[in-house]
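Read through the structure below, which is laid out as structure tokens, and then see the notes.
What follows is an incomplete set of chains from the complex, kept in their original frame.
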Amino acid sequence: MVYLFSEEFEVRDYECDIQGIVNNANYQHYMEHARHCLIKSVGLDFKNLHDNGIDVVVSKIEIAYKKSLTSGDRFVCRTNVKKEGIRYVFYQDIYRMSDNALCTKGRVETVALVDGKLGVSEVIEQALFDGKLLTE
Amino acid sequence: MVYLFSEEFEVRDYECDIQGIVNNANYQHYMEHARHCLIKSVGLDFKNLHDNGIDVVVSKIEIAYKKSLTSGDRFVCRTNVKKEGIRYVFYQDIYRMSDNALCTKGRVETVALVDGKLGVSEVIEQALFDGKLLTE
């Protein structure tokens, strides 16, 4: 897969649980942060959007866990975004940096709520197209 | 669906994010806690299992987000478990208690690692069958 955006992270010990590995829910946090960095790269801001009545919310998530990250690991979340109907679908894979091993493979469907209603946000459309993250 | 196990929760305000709703990752926390309560109901303990070299880890998760939980909501996570090959698959749906609205619909594939290797744990098998959570 060709990725359009990458964000690097380092495991923080508080993200690991009793099993000594990163707790599954934290991968969602990593992926969310990577998406917010991606939209910021094209001039959009999650909090500003919210303050302007536009909320992009996750409607569906799928994550395949391949390898566990653990204390000290550095990793990168690589992301792609596609428009499928009115949904923005993010393909987000996490790779351990020491050996480029694929750790998780994710697909995140999101929809835009404009003033609380399912809709299309022109602001978001424009920014993603102008930023070359979406193409016709 | 017939559910075999239910665990009740209440949204805690720190689980909500800027959008004023429960952050998506927290649903995984709720579902994890419900699974751990379920196995405890048949005499299994996540930490004890780990201390004895048995780790049940999530290999795949799918969550459809239907309605958002928010501050003050009470909800219940209803769970079913099925054996599919060597996997234990948990079907976990979250309902808001005020109106029984379906909030999330989840499917969580897990595998057992025995001393770090993919395997079958007799202890787990036995407990789930004895507890009538799995049937032939």
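Couple of notes before you dig in:
Going by the order they are written in, the chains are A and B; count residues from 1 in each one.
Note that in this section a residue touches a chain if its C-beta (ideal position, glycine included) is under 8 Å from a C-beta of that chain, and two chains touch if they have at least 3 such contacts.
It should be emphasised that the depicted structure is a prediction, and the values quoted were computed from it without experimental measurement.
In this structure file the full complex is assembled from 4 copies of one chain, 2 of which are shown.
The working rule: only the chains that are shown with their structure count from here on.
Those residues of chain B whose C-beta lies close enough to touch chain A in the complex are 18-19, 21, 23-26, 28-29, 32, 46-47, 50, 55, 57-65, 68.
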